[in-house]
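Note that one protein chain is taken out, while the other chains of the complex remain in position.
== subunit A ==
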Amino acid sequence: MMRPARLLAGLTAALLLAGCSGGVDAPTLQLQVIDAAREAISARTNPAAERPPVTRAVLNTLDGTFMEVTRLREDQTAFLYPSYTTRDSGPGEIVVWRTDSNETVTVRGGVLIATRGLGGDLLSTEVLLAGSGLGPAAGGARIFQIFGGNNAQTTLTLACEVTDLGLETIEIIEVRHATRHLREQCQGSSGAITNDYWIDAGRGLIWQSRQWAGPHVGYLRLRQVTD
C-alpha cells in the first residue's frame, strides 16, 4: 500500500506534467480543467495593466465612433465600436456595439435590448420607443428575456413610466453636451429598476445612459465618447 505522502507527490506530478493534445477533437476533460486553472492563475499573478486615463486629446487622434460602456456593479470599462447597424420591422435603428474581446451590447433607438458574451446575458427585450425612434416611449410594458443557468430563458415583465427631468448639460471626457434628461422607472412583482437617458434630439443620438441589463449583469453606463 502506498503512503499518503507518495500519493500526494504522484498527484502533484500528474498535475504538473499536465499534458497536451493535437488534432480535431476537443481537449480532454482534464486538459480543459488544467487550462482553466492556468488562466485563472495567470490572471491573478499578472493583472491587466492599468489603462492610462482616456483624454479628449487621445480621442481626437481616432477616427470613428466609440462608446464607453461600464459595468457599474464590477466597475469594468471597455470602449466599443459599432460593428453592425440595421433596421427590422420594429421601430428604431439597431446598433451592435462590440469590444475587441467579443462582447456586444445591442441597442434599438439607443435603448438597450441585448448583450452577448458578458455571462448571464440579456437575450432579447421587447421595448416601446418614442415616436422619433430615439429613447423610450412615455410608458408601457418592457419585457426582458434573461438567460438562466439551465439553458433556458427567464421572462421578466416590468411596467415602465418615463419622466422628463428637463434640459441638462453633461460633460463626457472634456466635452459638454446639451441634452434632455429622461428617467424611466419600471416596476414589476420581481422588483423595480430605474434607467436614465441623456438625449440630444437635434443630433438624433443618446450621449449617455444608465440602463439595466438583467439581474446577472446589473446596470450598464453607456457614454458615446466620439460621434
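Criterion: contacts are C-beta pairs under 8 Å (C-beta built on N, C-alpha and C of every residue); 3 or more make two chains touch, one makes a residue touch a chain; residues count from 1.
Assume contacts and distances are computed from a predicted model.
Going by its UniProt record, the hidden chain of the complex is named "YjbH domain-containing protein" among "1,2-phenylacetyl-CoA epoxidase subunit PaaB", "3-isopropylmalate dehydratase large subunit", "YjbH domain-containing protein" or "Oligopeptide transport system permease protein OppC". Only one residue from A:L134, A:L156, A:L182 or A:I199 touches the chain missing from this view: A:L156. Seen from subunit A, the chain kept out of the figure touches residues 1-2, 6-7, 9-11, 13-15, 17-34, 36, 43, 51, 54, 58, 61-64, 66, 69, 71, 73-74, 76-79, 81-86, 88-90, 94, 96, 98-106, 108, 113-114, 116-121, 123-127, 143, 145-154, 156, 158, 187-193, 212, 215-216, 218-219.
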